[in-house]
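What follows is a structure written as structure tokens; I'll ask about it next.
A single protein chain has been omitted; all remaining protein chains appear in their positions.
Note that the chains are named A, B, C, D and E in the order they appear, and that numbering of residues resets to 1 at the start of each chain.
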Amino acid sequence: MTDLSFFKVERDDGVVHIAMDRPDKANSMTPDFWIELPSLLELFGSDETVRCAIISGEGKHFTSGMDLATFSTIATLFESEPGRAALALREMILRLQHTFTAIEKARFPVIAAVHGACIGAGVDMITACDLRIASADAFFAIEEIHIGMAADVGTLQRLPKLIAPAIAAELAYTGRRFQADEAKSMGLVSSLYGDRQALIDGAWELARSMAAKSPLALAGIKRNLAYSRDHSVADGLDYIATWNGGMLRASELMTAVQAKMSKTQPAFDNLLADQPASRR
Amino acid sequence: MTDLSFFKVERDDGVVHIAMDRPDKANSMTPDFWIELPSLLELFGSDETVRCAIISGEGKHFTSGMDLATFSTIATLFESEPGRAALALREMILRLQHTFTAIEKARFPVIAAVHGACIGAGVDMITACDLRIASADAFFAIEEIHIGMAADVGTLQRLPKLIAPAIAAELAYTGRRFQADEAKSMGLVSSLYGDRQALIDGAWELARSMAAKSPLALAGIKRNLAYSRDHSVADGLDYIATWNGGMLRASELMTAVQAKMSKTQPAFDNLLADQPASRR
Amino acid sequence: MTDLSFFKVERDDGVVHIAMDRPDKANSMTPDFWIELPSLLELFGSDETVRCAIISGEGKHFTSGMDLATFSTIATLFESEPGRAALALREMILRLQHTFTAIEKARFPVIAAVHGACIGAGVDMITACDLRIASADAFFAIEEIHIGMAADVGTLQRLPKLIAPAIAAELAYTGRRFQADEAKSMGLVSSLYGDRQALIDGAWELARSMAAKSPLALAGIKRNLAYSRDHSVADGLDYIATWNGGMLRASELMTAVQAKMSKTQPAFDNLLADQPASRR
Amino acid sequence: MTDLSFFKVERDDGVVHIAMDRPDKANSMTPDFWIELPSLLELFGSDETVRCAIISGEGKHFTSGMDLATFSTIATLFESEPGRAALALREMILRLQHTFTAIEKARFPVIAAVHGACIGAGVDMITACDLRIASADAFFAIEEIHIGMAADVGTLQRLPKLIAPAIAAELAYTGRRFQADEAKSMGLVSSLYGDRQALIDGAWELARSMAAKSPLALAGIKRNLAYSRDHSVADGLDYIATWNGGMLRASELMTAVQAKMSKTQPAFDNLLADQPASRR
Amino acid sequence: MTDLSFFKVERDDGVVHIAMDRPDKANSMTPDFWIELPSLLELFGSDETVRCAIISGEGKHFTSGMDLATFSTIATLFESEPGRAALALREMILRLQHTFTAIEKARFPVIAAVHGACIGAGVDMITACDLRIASADAFFAIEEIHIGMAADVGTLQRLPKLIAPAIAAELAYTGRRFQADEAKSMGLVSSLYGDRQALIDGAWELARSMAAKSPLALAGIKRNLAYSRDHSVADGLDYIATWNGGMLRASELMTAVQAKMSKTQPAFDNLLADQPASRR
Partner (left out) sequence: MTDLSFFKVERDDGVVHIAMDRPDKANSMTPDFWIELPSLLELFGSDETVRCAIISGEGKHFTSGMDLATFSTIATLFESEPGRAALALREMILRLQHTFTAIEKARFPVIAAVHGACIGAGVDMITACDLRIASADAFFAIEEIHIGMAADVGTLQRLPKLIAPAIAAELAYTGRRFQADEAKSMGLVSSLYGDRQALIDGAWELARSMAAKSPLALAGIKRNLAYSRDHSVADGLDYIATWNGGMLRASELMTAVQAKMSKTQPAFDNLLADQPASRR
């Protein structure tokens, strides 16, 4: 992680805090952003001591979204034959999407801690997170409609599966700005904090409490919520039965039940370090 | 459009305002309604200058729902062999559904502007619209349960995919009336206006602002929201990448980005007029 | 029903009231619970006079969730070869799920009337009900995360398909307790009552009003809401057209329409008693 | 039907024989083709006396596929802004697809009777039919790959759901010609006939035997095969139970069972003529 | 099993042989059939020593399909109000389907050994089996079309997911009889035997070889083939990874690999006997 140019990372108590660190550019997402984020998440995914992550932004704003450099790349693509450009653009969009899907694929929960602006691709990003908290000054907008495009890195797909779809549609069509308290009342954000510092402190507290849970249970909740979102209830029930068949184990469960009954805090071991044949 | 008997139509600035015009019968949906609405939408769909539509009702109420004539048709069907009647009734219901699905299939966004009563099939209709606004006196009910039927032209399918499904179920089981402010708080309606006139003015303002957006982006948002609603997130992401691969173009995007940076209003061209081989 | 050990049952006016009756153990779900509930529902399902059900709990709490005996069974499973134990545990979970799915499969609507604690498997149970009402003292928690497990009898699958999924996720990850009024504002609960007695009275009133509706329409709403939840809108529309093709009949409909127009209360017959070849 | 320019139609005994009638152009599909075929099918769909259809081709070949005129239309589209052209081309393809989907949506079975060449869009068409028979001289090819396109009016979607998908893929990638006997051995074609006249006679015989079956049962088989193809087995079972619940009736069934036991030929009535409110 | 009236059962070496035993009535499926078959399968499912099953028929034919008694039940249903009859018939069909789905849900593979006639519901039954073998004199027909109905207990859903769907459609529409060798060439039947005795011997030999395999692996193959049939490849891959995560265990695997390398026959233990809380 010594060669990060977009993010800075702090670690403590099983929590990694990934901060976007281009405060002078409102953390607009440069090419580095799209490469570093999935790399970080893959790295932490194979580190058994990581149990929860926070994503935040340095400076006055969480993020102003896509950097202009990305748009220039698109312009370059279109200097050639349009059919081939369409295929190349499709593949580029798939790759940008991959960055946020990496959040969804991470084994551990990821908390977005939002202050100031969270615009455009910023909204795409936080919809791929597991929990979203914000400071009172946070504001949001699905701005893509203003520049003549349908948002294509996740907002249209994930937001209507987080909040009431009627509200998501209205936000996508109008591109209007909405404030932290409205985001809270629609369920997009689960807690509000007074200012950025309180937000970051709150994020750490929430993340530490998550990191104290069973990492196996967290992974199970995360994967099963994503699976259930995309399948019928019957399919979802079969999937979690199959999942817990292998991953719920008597010893840990009994220990936890007993700890709970004696009102002590159960301790949960880390996962197994992840070193399969194909990576050694 | 000279031969419309149920609707009247106004046009301005890329907006079509389709008003139900049977005020003395509370705009109850006669056989003409079911034929004229999809025809209008198909007509406007092949007119490149149409970029947004409003549906409203003349008189004291938006609509009281299905007309009794439709129920009589059902009675007639059942004078013959019951198995054949079942097939014929199924086909008749499919055709009624087709009318509201035409709203969903229209290329441009459709705004429902509701005042007074919006009952029965009226609720089916507005759930197929893209945005819903209302005056303070509007009220709604899924009344079908009171006459011994499960609503079958869209409410049971679309309402739980617009608002919290638990609320949709309660409204469907009880058939209770709910007011505009409750509709707003559950997300069904996105804005409230003081009275019918303010509502219509607001609808025009909203529609004009939509019509000033890129029609290509609006079509993309509409189709992708519908697609994502019915598919997994992974499928939805692939679909929009494929969509934008062909439909996002450098020139329009760069113009819009520059307009935005210079804080001017970008202008977006109409779509290509739609004249395929099979219609000429 | 003379041999029930967990539940007690009252019947009146087409309503069955199924009360969990282990008040001294906070109605924790013993092995008897898991056997008796689906048996009761199957029994009532083949009884044409049953048109609505209520589930409530005796004593201070609705239910504290899974009994420790169930956890012990899991421990016993794990004394043998782990692969075989995984298969056996999967099958055991599928069977526990089956108990709550029996609520969803019942032909008639089921109302959960919640007071006091509704914890762990209690939440799984109420998410399988059709309507949920509560007293002001009710509180809820998805506690499984505290004992190191991902809830596996329905909460992760059904809750995000009842309320905003973002809120469901937060509740599942944190396991935090939430009160009746928060449950109401998120839509999980549709009405609040002052205390347990008012709740039970309210449940009876609601159930009686449901039992006075057409049982054919109630069955249609219930099945079609479940079908639509798990399918695309296009599929849902086709399904209800096919359903109503056979089950909507002219005579009942016309009677009900006329009753409504004359402002009298239409009366709906019971369903046909259910005696297929395979059960005689 | 007096104004048909592409097809000619014969009717007898509940069978309609729809023949492509541009023998001098090898029945290549002109703009008229795409308009007339769905109109014919819709017309026959609302005619209760039609119980089975045959599609064949006059002259030396079944069809050589898409006419060049259609390709010219595409060229015209691309004289304007590429993003708008992409949307217009998408809509044009959807409309061409609609022509063949009309075969799938017809209530009655449609038999393709193929002789000589069945190329390009001809293959798309026959994959939308319910049964395919051929004369010994018939040959087939998915030629689109030779002109640089992926077939987009149904072959890639339907062929792998009719025969072994591995074989369908090989035919799509290579575009190679295959003969009637290979088509028979892969299951694409169910019977072979010596020459065109024997084929047409065989088609009539097969169609008459289908027209003597219950039209309600034929409609049920057709719709349920299409539904099952696109859904899980569990969904398919539920759908046909719902379907037959309304459409299987005791009287017809008992008559048919008795006819079968007395080894006589049961007679089945026509369906109910189809005259819903929305069409009168 | 002392009270079986339709079936007789033999057991040996981990194999159960379930024989339809109404030879004088060509094993037509009486009400007892529909009750006893799922009971037997559930019983064997909770018996860890059962690893494979055979279904065969005594007398001259495998089965002539549904008994007339079942049709009479339908007639009785229709003496009441048609809408209620439709619901009751739907539930009856669902229950008949449940009998064959019990074959699919059984943990162990089920081999159908077919001789003589396999007609109507007999075809529905064998499509729910895992393997099908036949004697040279076997013949098959989807006869339902001849009595005016669409087959509704599984053939239309499962047959096109076993063989080329184009062939399945032709068999369903025509109801024509086809012989063992044609069944073999289309893949419906995997082996042919000279006569009934050779067939039964072959079935035992095949079943014994299956019973000598790992019961955990057989259960895994069975469930994953069913899951994959009904889901996308991506879903299927995730499901089997989750399944094998819990159920593939190092010790058994290494033993088997070593046995294979030393060319000895590995021995696989029975599964864990299945005694969950909910059944004690």
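Here, contacts are C-beta pairs under 8 Å (C-beta built on N, C-alpha and C of every residue); 3 or more make two chains touch, one makes a residue touch a chain.
Remember, predicted model here, so these are calculated numbers, not experimental data.
Participant: Could you tell me which of D:V9, D:A164, D:A212 or D:A234 touches the chain that is not displayed?
Facilitator: D:A164
Participant: Out of D:L94, D:A136, D:L192 or D:A234, which residue would touch the omitted chain in the full complex?
Facilitator: Considering the complete complex, D:L94 is the one touching the chain left out.
Participant: What residues on chain E make contact with the chain left out of this view?
Facilitator: 109, 130-132, 161-164, 186-188, 190, 206, 209-210, 213-214, 216-218, 220-221, 224-225, 228-229, 232-234, 236-238, 240-246, 248-257, 260, 266, 268
Participant: Would you write out the residues of chain A that touch the absent chain, in ascending order?
Facilitator: Against the missing chain, chain A presents residues 31, 34-35, 69-70, 73, 77, 80-88, 90-92, 95-96, 99, 107, 216, 219, 246-249, 251-252, 269, 271-272, 274, 276-280.
Participant: Name every residue on chain B in touch with the hidden partner chain.
Facilitator: 227, 231, 235, 238-239, 242-243, 245-247
In this section, only the chains that are shown with their structure count from here on.
Participant: In steps of 5 degrees, what rotation angle do you get fitting chain D onto chain E on the CA atoms?
Facilitator: 120
Participant: Chain A to chain C: how many Å between their CA centres?
Facilitator: Centres of chain A and chain C (C-alpha means) sit 33 Å apart.
Participant: Counting only residues that touch at least two other chains, what does the list for chain B look like?
Facilitator: 77, 82, 86-87, 90-91, 161, 163-164, 186, 216, 229, 234, 246, 248-249, 251-252
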